[in-house]
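Structure first, commentary second.
Apart from one protein chain that is not included, each protein chain of the complex appears where it belongs.
Let's look at chain A:
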Amino acid sequence: MELLSGADMLIRSLQDQGIEYIYGYPGGAALHIYDALFRQDEVKHILVRHEQAAVHMADGYARATGLPGTVLVTSGPGATNTITGIATAFMDSIPMVVLCGQVASTLIGEDAFQETDMMGVSRPVVKHNLSVRHPSEIPEIIRKAYYIASTGRPGPVVVDIPKDMTAPNERFEYAYPKKIKLRSYSPAIRGHAGQIKKAVDMMLAARRPIIYAGGGVILGKASGQLTELVRKLGYPITNTLMGIGCYPASDKQHLGWLGMHGTYEANMAMHHSDLILAVGARFDDRVTNATEKFCPGARIIHIDIDPASISKTIDADVPIVGPVDAVLKEMLALVKDSKEKPDAEALASWWKQIDEWRAFHGMRYETSPDVIKPQEVIEMLHRLTNGDAFVTSDVGQHQMFAAQYYKFDKPNRWINSGGLGTMGFGLPAAMGIKLTHPDDEVLCITGEGSIQMNIQELSTCNQYKLPVKIINLNNQALGMVKQWQDMNYESRHSHSYMESLPDFIKLAEAYGHVGVRIDKKEDLEPKLKEVLAMKDKLVFVDIQVDRFEHVYPMQVARGCMKDMWLSKTERV
């Protein structure tokens, strides 16, 4: 058997795991590992400018491909800088392995230079973390880390590696484990057959059914099964912000997404339904509004890989623990075989009602002859990219506009920090996608607040030639904060105004990119076309949009699903 140092074993393990890219930043405790990285070319390393961005890059890659991302950083500040990124991935169940250097095991606990208890610091925001206690354990620990990160409900796994574990002069036998089995960890591989049967019977007997799908459908690669089942049943479907793309938005059965900024028809249909089939969604507070007023007439079937997500905030009548693809496949087979059919008359009158809601509101906004509306920028981008781009976003109004007006027909294309709501996520996530999808259009839709949270990555984009398109919806304010202040604090705009914004055009140019400013409505289409035609350039597009726009619909706080503001003056 081959003898390798801990550092070489680590890199070899990554190779054997099939890892192509890692994102990171070197430092003292990780230097043995970086040296091993230098002596090979199978695993490619992308040097970021801040560790948080490395994690978001890995995250963007994981969301677009469904494969775990990988990060490598040093101890202390290198490790703590990853925490926001790890928490972002944790909240959205994104598979990821974060390899952190650590001071030598002999120094741990002595407050050594760049020492942080990364096991302790990361614990609340990881699916699991592992510490290397002997170099020979490295291959098994790496195998275990990827296995845990990418199975069951996925999530980030941190591996803490003291520097002496990777010392070049100590060598050990290397073998990468083919299989890993943990007696304390066995995710469900199928749902309970009896529960599935019961659920299907309920579904077929329902008169006002609705399917409520979440990010779990995308993570579980079950869009195909879901689409087939929904079409077979002919029922309306809505999805969460994280579930966008799990069912084609252009399809007539799709009601748009639901919740705080969801569509009128989706929220109305949820509230008036008599049966909700929840698939890989977790009844988050941004969806349910006040839980005690949630959908009073509905019985609930809840499919989730994570038992703890079931009956956490809303009680399920039929809980089904299992992978969504397997469960939906069984459901589809039962629906096809069943002698019972959905009640056509009830369904027709349910659709008639839904179509009335659609006609009443749908998605609409007031246009203006001279001011650029953020919504129209998104609609235009959708048209110009044929609805086929990867779209990342940061957090705030631009995120909601992008999710509302870019109609996604495919999964894994809408990439945003839904659970944690991390500003600064969009650009590095877009970079992670562009790196592995060079021929696809990758848009980062952002605002002048969010983009400044990881703007240093324009430098990384220059180094690796990552021609993403940054669409900065510049309203010169922290728009969502300002909207809440308008609605709840009598327009006292406490610290939501961005004074002394940089000249983004010059800034882009300083980093070696192209900057384009759009401030006239008539320039919007021709300039966006020019921007999209610059295939091999990163273009920073600074668009001056309406400073006073709000995101609607918006649920009324502490109300039920159907209590919404539809504009600044209309409340239902």
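Going forward, a residue touches a chain if its C-beta (ideal position, glycine included) is under 8 Å from a C-beta of that chain, and two chains touch if they have at least 3 such contacts; residues count from 1.
Operating definition for what follows: contacts and distances are computed from a predicted model.
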{"item": "Among \"Acetolactate synthase small subunit\", \"ABC transporter permease subunit\", \"NADH-quinone oxidoreductase subunit F\" or \"Response regulator transcription factor\", UniProt-listed name of the chain not shown", "value": "\"Acetolactate synthase small subunit\""}
{"item": "Among A:114, A:136, A:195 or A:311, residue touching the chain not depicted", "value": "A:311"}
{"item": "Absent-chain interface as seen on chain A, which is shown", "value": "119-120, 123-124, 127-129, 131, 148, 182-185, 306-308, 311-312, 315"}
